[in-house]
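For this depiction, one protein chain was excluded, whereas all remaining protein chains were kept in their positions.
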Amino acid sequence: MMCPESVLVLLAVCLPLLYPAMALRAEGARAMRYVMPVLPLPALMLALGAEPGWQLELPWLLNGGLWAMDELRRLFLLLTAVLWTVAGIYAVGYLGDHHRRRFCVFWGLTLAGNLGLTVAVDVGSFYSFFALMTFAGYGLVVHEGTDEATYAGRVYLVMAVLGEMAILAGLLLASAAADSQLLTDLPAAVASASQRDLIIALLVAGFGVKAGLPLLHFWLPLAHPVAPTPASAVLSGAMIKAGLLGWLVTLPFGETALPGWGALMIVAGAVAAIGAAVLGVCQRIPKAVLAYSSISQMGLMVLMVGAAMADPGRAPVLFSVIALYALHHGLAKGSLFLSAGVSLPAGIMRRAAVWLLIALPGLSLAGLPFTSGALAKLAMKEGLSEDPLDFALAGYLSPLMTAGAVATLLLVLRYLWTLGGKLENRRNPPMLAAGWLASVGVSLVAFWWMPWEVEGLVKSPVWLPAPYQLWALVWPMLIAVALAGLTLLVARLVKQR
Amino acid sequence: MTLNAWLPVFALMTSLVAALVIFALPEKGYRLRTAVNLGAALVKLGLVVVMVWGVFRGVDYGVSFTMVPGVAFALKADALSMMFATLSAVLWLLTTVYAVGYLEDSPNRSRFFGFFSLCVASTMGIALAGNLFTFFLFYEMLTLSTYPLVVHRGTEKALKAGRTYLIYTLTGGAVLLLAIAWLHGVEGDLPFREGGHFIDADADIHLSLILIFILLVAGLGVKAAVFPLHGWLPQAMVAPAPVSALLHAVAVVKAGAFGIVRVVYNIYGIEASSLLGVLEPLAWLAAFTMLYGSVRALSQVALKRLLAFSTVSQVSYIILGVCLFGPVGAAGGLVHLLHQGIMKITLFFCAGNYAETLGIHRIDDMDGAGRRMPGTSLAFTIGAFGMIGVPPLAGFITKWTLGSGALAANMDWVIAVLVLSSLLNAAYFLPIVHRLWFREPNGSWPRERRWGRLETNAWLFWPPLLTAVMTVVVGVLASLPFSPLSWAELIVLREYSP
Amino acid sequence: MTLWLMAGLLFTPLAWAVLTLLTDFARGRLVTWGGILVQVLVSLGLWLTVARDGGFYYGLGGWDAPLGIELRVDGLAVTFVLLTAVVASACGWHAGIYIDPDKPWHRYFWPLFWFLWSGLNAVWLGDDLFNLYVGLELISLSAVGLVALGGKASALRASLRYLLAALLGSLAYLLGVALMYGQFGTLSIAGIASWLTEHPVPAGSGLALALMIAGLALKTALFPLHQWLPPAHGIAKSPVSALLSALVVKASFYIAARLWLELGEPLGNLVSAQLVGLLGSAAVVWGSWLACRQLQLKQVVAYSSVAQIGYLFLLFPLTYSVSESVSLQAQQGITLQVISHALAKAAMFLAAGNLILSVGSSRVDALAGVSRFLPFSLFSFGLAGVSLMSLPPSGGFAAKWLLLQASLESGQWWWVLVLLVGGLLSAAYVFRIFRASFLESPESDQFYHPARSLEVIPMILALLALGLGLVSEQVLSVMALPFEVEGSP
Partner (left out) sequence: MTAPLLYALVGAMLCGIGLFGLLRLSHLLRKLLAFNIMGSGVFLVMVGLPQHQGGQDPVPQALVLTGIVVAIAATALAIVLIRRYYHLSGMTSLEGETTSREGGPE
């Protein structure tokens, strides 16, 4: 007999997968957009309600399917489901008449892929869902049909296909080495495989395309801004994390020390974190700034991945930190992206409230105390603190993280600055506003009741940082504000000249 | 003789008799002809299903008699032949349906359907042939019965293509005949046997065996469109869409590939072939063809020519799989025999639909066709993604199995070829898919026709959708018993432990 | 029983000939169709007798050789007798409908037809060299007469050329016979062969054999002695062309083959055997090449005959100083080639006749569009073409297969190339016709539809040629039947 989790997981994946069938009939097509927020609900229930540990065997699927959930997957699933839900609500209000049916179809397919890959444990279905998400995501990217969108789509597609192929080759090699079709068997096999470095290179590069690794990131600042706002939110919030998840489940963490790879990843992470910020502050389009911010944030996560690779002993701890950070970043970034599409209402108080709600998730990203960001940043600091780590570059991690924090806030400020010039004054469609508010709420409030567990960190209801931690969080922010103010001043002076 | 012995004969005769009946029917007898066509296709499918079940349980179907002194005419159903027979039976049914719609009001329908049935009878014969001699018999019959289909339009271009086709295939046939006769001189009549015949061949005939192998592959390679023998295939695209579909998916190119499979597995034996050292060069050739076909496809502007070059590339997957020493790779090659058939026929059906409904022949004209013909375009998209090897479609199963097989056989370079080939596939298929769905139509269609509610004629509408669904299903359900993959594994199991 | 059968084979055709000579065309047709029935039954009867009891010698009228006529009734001979019955009756049937009864000279068709038939039977069954000569002359003269029935100056020209060539060939043969008799004192081939086993080979007797074979080669139209054939076969009425190509040329080849098989080993030499084979190969290539370049439909078919006859002469090298099994394979292959070519070529000429009748022109390029209008005849043409291309499952293929085996096993691989290239070239000219007929030209809708039965006959022959390959084992097994050397029953 099937247990409720099995039913739920099947529902979670199949509901969005079959949702495009509504497009076949005219009545269905009209009703399609109202269904969008409902699609991720089974997944949400699964992530919140079911205890990790269940598994569902699907022996007929591909080369033998196995879907299951552990702590890591649960957080990713949660992030995905929540973000898609709020973005779905938002989309109901956001969507115009332009090719609405097509957008809904690709929305459903992308969602199915994104949800499926988080629960898939066998190589076949994992890769299938990954590919589904990638290719259906193309439909979201080029939706607007403008020249920029088409160009971005082309770059996205080329990079994605290259990535897919790298993943295919990597998975093939890994699975042959493991003689198994299960992801869970891969890390150990990769660690001892004769072609270890090749496999790791392929997987890092393959998933790195999705995760916006430097030099593989070109598509990201192009694609995220041109996509419709709800799509940008899920692209930047949830789908980018799929690459991260791919790393976490395939690379040989905790099996063996890979100092070379660890160093490489740390360098890559540092370049991403700082470099993206430098590029990002030069952008004029709000969403492009956010896209660079995503790269920068992913860079920080890559730092942790690198550390986990280099030091097998710390890997389990870092895993939960990475998951927490991903959750935090996904929710906050989703909210920020959604805010790019809101309009300013009339009335000074209301305007101030809107600005506040736009700014808060951004500040949370930068690590404002009492936000999820502060928690994540501290957890990261804890995880990467010098003492327990044992490899060459460990000493550079702390300054890098600080620099990252500065960069983050600079980007957020830049975003608010550019947004200020763009926001229109009119009423928000109710569903759009509801979606955005929900995203802010989730990011700021609901986060505390989510089932994350990180060793050494206090959980909900309210987490209070210790004073020394407070200072550690705040001083990079102050530097950033100072820098921003300075820039503004210089800009004014230059303009007056 | 028992009924079992006669079942293959019946399967063969259904389409043969259908062909003769159709030739005899007057041009105007539309309903009767359609009924005969579909009836024969259904009967044949039924017979094949019965035999599949029988072969699965280990029943021996076979009939044999001496035809020319020293050589037998032998029909036999083993797991491999059933794979090919099933493919041809299923796709024949669909293609018949499609062709009925496609040729709705064109002249010479009796001739067309007559040769069409003959063509399928030959394919069936190729599938069920019990020795090389019988195989050759049907192989040549296939050449002849497809020629009238290729030149069906009767235009100068069609006739020119037909000529090229004949020059290639008949020359290939002659080379094949030489090889078979030589082999016969060396070893006598060789029935197809699991494990092959030459595992302990004397060292002094090794050279002859290698030469014969080269000749055999050269002869079969023409139909399989292996580089540099592929020149006829893109030209033969002037044929009507159902013909192209059948040629590419089932009949001609597959006959060549199937022949190579037979030679390697059931004449030489995989181990003997490996010992003779002929597999590795063949694998290289196949790999090169895979890439070459894709590179050529990149620069095509006509949809069907693009698909033709894609076939050149795809059929070599089968050959490559055969050359991988080891059960997994072999299964990958064999399963592609079916997968490629299903996917390619989908694409050709769609190409035909675009041509018939909107008059689209060139890729540039396809902008926005997805809105006008969503069903067809969906099928096309699935087919194209399948070709690229996107999971969980049929093509992915092939690629995955082939890749695993290559690794098991320590031929790691194959992975690179697979990846490169997929990239190239993506490079020429994805832009088309983009055009279909994301471009605005540029004005009016070249030549639009309308049929009632559906986007196109119902006879044309359903076959590609069905094959597209099959593309998904054989991929997603690859691990079910009787799925192509499972069947290929069964064949390989019997081959490696005869 | 046997007496009646033999009489039925040799003399009733003559009786039919005399009968038809006395009447006009329409009545002659009736007589002929009745006669055909009788002849087919008789031939079948003889075939069955031999198939049951084995072959035998038969002295006609109780007279023995050398003065009497002795017949050799073996499996091969009865097979050819039956083949003749099939092809000739098909042609006779076809001709009855095809030939215009209003032209007064057409009434001579029937007697000539019957003379031809009796001559053919005489050749298949004859055992001594001189009777073969008589049979050969009977065939030649009636064949020439048949060609001349075309009535036009060009037909007469062709028939005269044919006549002169045939007469020259016959004389060369007869001279050879005279020398043989002078040397060995017997006219029986078997007698000469047995004499040679007991005595040393006399000098110069090779010359006699060479003369005979050269004469027969001229009558068989072996390259380069083939120039008389295409005009004659091309210009004659279609049923006549069919008879000529299918049977007449085979008669002289049959004699040559029997001479070679019995006497070639002692009297011939390797060079001459290879030379004949080489000429045959040249005929294959050159004939096919010319067939590709003809503009008249029937000329294409006629040149195809030149090419196909070339294959037959591969018998010479493939049976000279080779092992028993190779020789047997070659003989079987050639036999099949003779039979399948007879059936296929007859079918092809008859079908070509229908096509010409239909489009009203004998040019190849006039065929455009005929595939839509006359698919049945075209299909017969194509099926016959399959056999000529020696593609499976036709008899031509079985023949080619056996010849390939023989060539490979005897190490004479160069004939393999000839066989393969010949097949491809024949495909070239057959498909040239198809290409022309598949062309859809806008102005091609003036067609005359020939009678249904005209279309059926070539189809039957073509199907026989095609099916021959499937039953070639059975056909060949009749050849291997036991043969009683001694006396008549």
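As written, the chains take the letters A, B and C, and residue 1 is the first residue of each chain.
As a working rule, a contact is a pair of C-beta atoms (placed from the backbone, for glycine too) under 8 Å apart; a residue touches a chain by one contact, two chains touch by 3 or more.
As the structure is a computational prediction, the values presented were derived from the model and not from experiment.
A.B. asks: So which shown chains sit in contact with the chain we cannot see?
C.D. replies: Listed by label, the shown chains it touches are C.
A.B. asks: Can you say which of C:V50, C:I192 or C:L290 touches the chain missing from this structure?
C.D. replies: Only one listed residue reaches the unshown chain, and that is C:L290.
A.B. asks: Touch as defined at the start, partner being the missing chain; which of C:L21, C:V38 or C:L160 qualifies?
C.D. replies: Looking across C:L21, C:V38 or C:L160, the contact with the absent chain belongs to C:L160.
A.B. asks: Touching the hidden chain in the complete assembly: which of C:L14, C:L44, C:I97 or C:L179 does that?
C.D. replies: Result: among the candidates, C:L179 touches the missing chain.
A.B. asks: Hey, which subunit C residues sit against the chain that's not shown?
C.D. replies: Given the touch definition above, subunit C has residues 66-67, 130, 133-134, 137, 140-141, 144-145, 148, 152-154, 156-157, 159-161, 163-164, 167-168, 171, 174-175, 177-179, 181-182, 185, 187, 227, 230-231, 290, 293-296 touching the missing chain.
Everything that follows uses one rule, which is that only the chains that are shown with their structure count from here on.
A.B. asks: Can you compute the centre-to-centre distance for subunit A and subunit C, using the mean CA position of each chain? Integer Å is fine.
C.D. replies: From the centre of subunit A to the centre of subunit C is 86 Å.
A.B. asks: Could you work out how far the Cα centre of subunit B sits from that of subunit C, in whole Å?
C.D. replies: 42
A.B. asks: Mind pulling up the subunit C residues that touch subunit B in the complex?
C.D. replies: Going by the criterion above, the answer is residues 329, 332, 371-372, 375-376, 379, 382, 386, 389, 391-393, 397-398, 400-402, 404-405, 408-409, 416, 420-421, 423-424, 427, 431, 434-435, 438-440, 469-473, 476.
A.B. asks: Can you list the residues on subunit A that touch subunit B in the complex?
C.D. replies: Of all residues in subunit A, those touching subunit B are 59-65, 102, 124-125, 127-128, 131-132, 135, 139, 142, 145, 150, 153, 157, 161-162, 164-166, 168-169, 172-173, 175-176, 195.
A.B. asks: If you look only at subunit B, which of its residues touch subunit A in the complex?
C.D. replies: 385, 388-392, 396-397, 399-400, 403-404, 407-408, 412, 415-416, 418-419, 422-423, 426-427, 430, 434, 437-438, 440, 475-480
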